[in-house]
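Missing here is one protein chain; the remaining ones are kept as they sit in the complex.
On to subunit A.
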Amino acid sequence: MAKHVLRGVTVVYVLFLLVLPVALITWRTFGDGLGPFVEALTSPSALHAFKVTIVVAGWAVLANTVFGVGAALLLVRGRFPGKRLLGAFIDLPMAVSPVVVGLALILVYGRFSPAGGLLESWGVQVIFSTPGMVIATVFVALPLVVRAVVPVLEELGDEQEQAAHTLGASHLQTFVRITLPGIRWALGYGIVLCLARSLGEYGAVAVVSGRLVDQTQTLTLFVEERFQNFDQPAAFAAATALALIAVVTLLLTKLLRPKDRIDGN
């Protein structure tokens, strides 16, 4: 009896909070067939938003992957005082509101700050431009790759790396031949999470981009701007596209979940 009540409560809660809203928007988008969906997403503004999103997310994922692997190696293999503190700093972005991230970057890299002014005199505009959006995205997605890789590195141990060293392998060789294959599923998992977060970032990018239509507008900003301008079909189409990406991400992370992979090996 209690079992059925709990099951019922769970199903109803998830249905009304999660499933029905997402299903409804998909239905509204595709209600009139695929044509309007494609049309709304191939308008010049939408295509431009796609392009900006991919550029920003691409750079952010690249930066976070390189930093993520390096930082994970450092946290697991390195020996230095203040390791816990470094770990805490890496996790910090999770607890910061995206809007605060945007404000923080404006204060440091904005035109009227010393650093921003200096960069501007070199011809680099950070805020209201791509570099600022990339930094904002890097900030919000920073811990994802690190946290995906750290547990697997810990579990792998360093015996094989040590053995490779004694056999005369260089650091680079050891990394490419031993470490990287060992963490590849976890790394893939982290990259997928990081990509999803980067594609979907809204708040931090809304602050630092200045939300200039056809210039710094990403796909998430496009959704909001179209909706506020009463262009529901375009807003729904872009939202559905982002939701589809999210579902694909979800399935990919299911496949790549590091825990299952290790058990499988």
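Everything that follows uses one rule, which is that a contact is a pair of C-beta atoms (placed from the backbone, for glycine too) under 8 Å apart; a residue touches a chain by one contact, two chains touch by 3 or more; residues count from 1.
Throughout what follows, contacts and distances are computed from a predicted model.
Asks: If you had to name the missing chain as UniProt does, which of "Sulfate transport system permease protein CysT", "Substrate-binding domain-containing protein", "Octanoyltransferase" or "3-isopropylmalate dehydratase large subunit" would it be?
Replies: Matching "Sulfate transport system permease protein CysT", "Substrate-binding domain-containing protein", "Octanoyltransferase" or "3-isopropylmalate dehydratase large subunit" to the record, the invisible chain is "Sulfate transport system permease protein CysT".
Asks: When the complex is taken as a whole, what residues of subunit A touch the one chain not shown?
Replies: Listed in rising order, the touching residues are 2-3, 6-7, 9-11, 13-14, 17-22, 24-25, 28, 67, 70-71, 73-74, 77-80, 86, 89-90, 92-109, 113, 135, 138-139, 142, 162, 165-166, 171, 196, 199-203, 206-207, 220, 223-224, 227, 235-236, 239, 242-243, 246-247, 249-251, 253-254.
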